[in-house]
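Here the complex is missing a single protein chain, while all its other protein chains stay put.
The chains carry the letters A, B, C, D, E, F and G, assigned in the order they are written, with residues numbered from 1 in each.
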Amino acid sequence: MEDRLTIAGEALRSRLILGSGGFRSLDQFERAIRASGAELVTVALRRVEQAPGGLYEAIERAGCRVLPNTAGCFTARDAVATARLAREAFQTSWVKLEVIGDRRTLLPDAVELLQAAETLVGEGFTVLPYTNEDAVLARRLEDAGCAAVMPLGSPIGSGLGIRNPTAIEMLRQAVGVPVILDAGIGTASDAALAMELGCDGVLSATAIARARDPERMARALRLAVEAGREALAAGRVPRVDHVARASTSDAGLPDLTPA
Amino acid sequence: MEDRLTIAGEALRSRLILGSGGFRSLDQFERAIRASGAELVTVALRRVEQAPGGLYEAIERAGCRVLPNTAGCFTARDAVATARLAREAFQTSWVKLEVIGDRRTLLPDAVELLQAAETLVGEGFTVLPYTNEDAVLARRLEDAGCAAVMPLGSPIGSGLGIRNPTAIEMLRQAVGVPVILDAGIGTASDAALAMELGCDGVLSATAIARARDPERMARALRLAVEAGREALAAGRVPRVDHVARASTSDAGLPDLTPA
Amino acid sequence: MEDRLTIAGEALRSRLILGSGGFRSLDQFERAIRASGAELVTVALRRVEQAPGGLYEAIERAGCRVLPNTAGCFTARDAVATARLAREAFQTSWVKLEVIGDRRTLLPDAVELLQAAETLVGEGFTVLPYTNEDAVLARRLEDAGCAAVMPLGSPIGSGLGIRNPTAIEMLRQAVGVPVILDAGIGTASDAALAMELGCDGVLSATAIARARDPERMARALRLAVEAGREALAAGRVPRVDHVARASTSDAGLPDLTPA
Amino acid sequence: MEDRLTIAGEALRSRLILGSGGFRSLDQFERAIRASGAELVTVALRRVEQAPGGLYEAIERAGCRVLPNTAGCFTARDAVATARLAREAFQTSWVKLEVIGDRRTLLPDAVELLQAAETLVGEGFTVLPYTNEDAVLARRLEDAGCAAVMPLGSPIGSGLGIRNPTAIEMLRQAVGVPVILDAGIGTASDAALAMELGCDGVLSATAIARARDPERMARALRLAVEAGREALAAGRVPRVDHVARASTSDAGLPDLTPA
Amino acid sequence: MRVVINGAERELPDGARVSDALRAVGVRADERGVAVALDAEVLPRAGWEETTIPDGARLEIVRATAGG
Amino acid sequence: MRVVINGAERELPDGARVSDALRAVGVRADERGVAVALDAEVLPRAGWEETTIPDGARLEIVRATAGG
Amino acid sequence: MRVVINGAERELPDGARVSDALRAVGVRADERGVAVALDAEVLPRAGWEETTIPDGARLEIVRATAGG
Partner (left out) sequence: MRVVINGAERELPDGARVSDALRAVGVRADERGVAVALDAEVLPRAGWEETTIPDGARLEIVRATAGG
């Protein structure tokens, strides 16, 4: 059987989820989608005057599925209303739930987030909440019926990678639903680390869209996610401190001392 | 033109170099070679009574080239003599030069290493020295005519990864010859990081050979090296501290406040 | 004017708060109190059969004040009831509010914690909540009227220090009330770092009580907290990457080349 | 008996060594000396036209001893000649031996350094070499008769702290002479960490001289060095990963459930 | 009558339908990936043709945009 | 009558006071740093002497213990 | 005569060649990846057949083994 990321019973063809924000052109975006191999691509909803159009079509052309987010919402109420609009617009019950608590750091608001999750689950949504690295909150979100949890590695767009690997590991151990590392990924090694910590997938927007060469970074992250997943499955060697462990035996060392 | 690791004018088909030490069986070793995609595979020289045989043939069967090392040598004199034996045994002038200064940590001895390198270069060897993360010593080894330098990320077999990324970056900037990260790699993210720091390749022995599933870890490291290389070329986003950078614009946010 | 930690209008004589748990003897505990210079010492409430007695007296003998905690509570209701008992027992309205969400990691439960804080503030308590490194939750606790916030550096008793300095700095910038680094401190450098990150104080239990020599570690942490506070006020030099900045000028270097 | 840093049989009254470079004024420098509590203060030698004078007197006024360095030397020959001049100028056989290998990073040159050390030891100098974090080179310097070794934490003036604690610990275990952490200290927690790793002392120039308030940073580092030393002696608690260790027992937890 | 579409006041003929509002902001009625909220309630596509807009109503007409 | 003190069933004379319960668990009435909850409600020290314990009541008698 | 092969004393007929020594340790003369040092000097394969081993000589016969 294949090793695929399965959310709410649906097996995805990639463990990398692509964020559509920050690309310099639609063409560049489409090339990045293909290079990433992603199946899910996040989008936001905005008034038509500010939303050029063509994005949704581009995503479908690439054979991908839209994962609407609730970016910009600061209350459970707004997030819920936005999720409902998205369901109507894209005919999908999946939503990346964002309820922000602070404009400067864009960190999630635990209380509003949980409340919004409960409401949306009650309305039949498949909820993927963007959350902090808090194992207890993650368990509560799972208990509320969320289909996955999306902890941040570091602030959105910061490129700081995973600032607290211990917390991500504890969160991973605390829940049964898939864990998607969201926010903070800056480059390939960050994505590989996320998978090695036990995450089931990685979402990347900024790291790809704002790289000098987005298409190439998309490929890099696709490879890194695979690499990290393989490494986890392979069972890494233990870390040993302060001493080396020879990879060559001394047995049979020739004696080459001149007479 | 292709992006290949080129040492002493020879373009290799992989940036991953495989160490042959530590595998549980020859069969497991051969599967790992194939999964790694490596072209160069290190071997040591030992008295025939302690060296089962078949290893050299296995490496050639896999279409790989032998890179003999001087593991176990604590003086320039022994390392030079061992390199000469290796040249005769394998008809190759390439040598991974190891001159160890301490049995416990297996750290290299800067002085003996440089002396051995000078002698071997003088005798026409293609010298790849295993060295510490010292940019100045690396420059001296390059000046002595070494074809590449192989700084350690952490002690041999420790699996601690790259303990001093700053030092590796400074070393990378200090020399023109290829830099191969040697020793310390524990898992995929370590290998990706090495490449992101600007290394031209990675050598792994323990991480693969002693993983629970060596074949799978070999594939993981192959992917990770590619991923890190791609990421470097893609030009990562800058790190920003303490603030987030929204990947979704607020422009056109709908007003969903109930009347 | 003096630089003192002031909580709810009361200036304390030390920025180090001592936890009373884990000492091997009452005598050892009293020596540690004196060495720490702490004014506040945390205690828990337990049934008299399991609580030997003498602890409260020892703390008063040392001229310190008791800071009762609600350790062991998993719901807002239990924490509130425990705080009320503590107020009656020690005639203090101060409480270190703990509402745990998970037995294994002892991480706080954001939702129950906030709820308990609101109730207790409403009843006139001076609430110091043990919280995670979440800047948004910290702001909410401040808005609820908490007198300080006590973010964890790493899990209680882990000795892992501050796993996410970035988060602590963001939290520090998000609130106006004093920030006391609680949980995770393992040794002096951890305490110094906490203060350098802008924390107003440090609480330590395990690091002192379970050190080989608690009295000495108490002195070490007292010095470290002072050192970190001084360093913050002194304004550290900026970090510069990959290049050195000479601390000695080359101007006037003598020419000592032999003729 | 007292716990004092003893080099070449001389017990110093402080484990903090002060570098005299980078201060904005002589007055500021003198206040920093006093606040630091240092006994040894490094100086360089320059042509009188470029060396204002008064520095030596200031150091003696403060009751301190001069530790001349060989800053600016790139060869063993120049370093040796400079050390001889210093011995004549200050009537001291002590020298902080610097032989730089690269202008940009100011990293030491292992080969020239060792050679200079051998010569100076032969001439009766008390040699304190500024070296890299290489345990093997440190052992060689000790074998050559150096009275202490001064590994760098990170490049001179970088303020990056200790980039490779593992290497410093290995170095500490490799030699018997005092280890003084030199270069890279940025703030108090760095100095405390150095001592916790087993270093016998810390040298700081830039961190103090270029802080916004040098006198205050001098006091901070003095406290931090003490704190780190005490913490090492106190025997820190072990680090435990992924689980908490309660500092409060649950035994005797009251049952406060309403009827 | 006056209605507010995406935050801007507009004059529409009395009895105008939601589909008219869509036309007014240049959205083809058959464009996919579009949603409408009438006075903060989602109005399913099926209702666009029939639903007449009450005077003073607030309409939000949105579509997909780039977002992380 | 039977009451539960700190989780253990005990027999006390009818009309026993809270102070009797304290004595029963070996706590001097004047010991500082002690608190009592009667059926999950805090009972202030002032009330210990007078308050008679209802039959079947649940008492929690606590004091300070080491805690982080 | 007595020679030392890979650290072990052995008796070989006078005038024995290096190739005899190889045989003595079970190495086929045509095995690739083998090298010989005669008294700490590399002896090229070409010389194995002709070279007679001096009495008391020290031979090292090595092949590839697993190594990092």
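Here, a residue touches a chain if its C-beta (ideal position, glycine included) is under 8 Å from a C-beta of that chain, and two chains touch if they have at least 3 such contacts.
Remember, predicted model here, so these are calculated numbers, not experimental data.
Taking the full assembly into account, the omitted chain touches C, D. Residue D:21 is the one among D:21, D:129, D:201 or D:214 that touches the chain missing from this view. On the side of subunit D, the interface with the absent chain consists of residues 19-23, 29, 42-53, 55-57, 59, 66, 68-69, 71, 81, 84-90, 156-157, 183, 203, 205-206, using the contact rule stated above. Listed here are the subunit C residues that touch the chain not shown: 246-249, 252, 254-259.
Following the convention adopted for this analysis, only the chains that are shown with their structure count from here on.
Number of steps on the shortest path from subunit A to subunit G, with steps defined by chain touch: 1. On a Cα centroid basis, the chain most remote from subunit C in this structure is G.
Computed centre separation for the pair subunit C/subunit D is 30 angstrom, with centres defined by C-alpha atoms. Centre-to-centre separation between subunit E and subunit F, using Cα means, comes to 68 Å.
Subunit A and subunit F have centres, each the mean of its CA atoms, that are 55 Å apart. Contact with two or more other chains is made by residues 19, 21-22, 44-51, 69, 71, 81, 85, 105, 107, 155-157, 160, 166, 170, 183, 205-206, 241-242 of subunit C.
Residues of subunit F in contact with two or more other chains: 6-7, 37, 40, 60, 62, 65-68.
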